[in-house]
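A single protein chain has been omitted; all remaining protein chains appear in their positions.
Right, subunit A next:
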Amino acid sequence: MTHLSAKDKDIVKGFWAKMSGKAEDIGTDALSRMLAVYPQTKTYFSHWKDLSPSSAPVKKHGKTVMSGVADAVSKIDDLSGGLLTLSELHAFTLRVDPANFKILAHNLIVVMAIMFPADFTPEVHVAMDKFLGALARALSEKYR
């Protein structure tokens, strides 16, 4: 479905440069929202003691997720090749239903809108939505 144009990639890289200083907060907030707003996602974290917003496991995992996103930004020209290991992880070990990638993407976008209201114009919104969609597709590639 999605092809990232040169313009999309520039917008994503530009916005990422603004965001990256707050990456951990963004990850924590997005995950907190995902767990609170879409309780079905909690099923993947039954091994955590505390699933409440900004708990220690949520913070730690937010950081992990965002370093994955950072990696994806740096490999934006070849997401499937660049994210092979992560893709295999999600397919064979984590086995996350790929529908949840959309849910997390939505919550990342909500956090971007809250933290960068002036910068998160509709053009940035569509570029990020496309990028997160392409990222989700790269992560789902090894599933079947």
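Here, a contact is a pair of C-beta atoms (placed from the backbone, for glycine too) under 8 Å apart; a residue touches a chain by one contact, two chains touch by 3 or more; residues count from 1.
Note that in this section contacts and distances are computed from a predicted model.
*Asks:* Out of "TRANSPORT INHIBITOR RESPONSE 1-like", "Parkin coregulated gene protein homolog", "AP complex subunit sigma" or "Hemoglobin cathodic subunit beta", what name does the UniProt record list for the absent chain?
*Replies:* So the chain that does not appear here would be "Hemoglobin cathodic subunit beta", according to UniProt.
*Asks:* Looking at the full complex, which residue from A:4, A:36 or A:96 touches the chain that isn't shown here?
*Replies:* A:36
*Asks:* Among A:4, A:23, A:84 or A:109, which one is in touch with the chain left out?
*Replies:* Among A:4, A:23, A:84 or A:109, only A:109 touches the chain that is not shown.
*Asks:* At which residues does subunit A meet the chain that is not included here?
*Replies:* 29, 32-33, 35-37, 53, 106, 109-110, 113-115, 117, 120, 122-123, 125-126, 129
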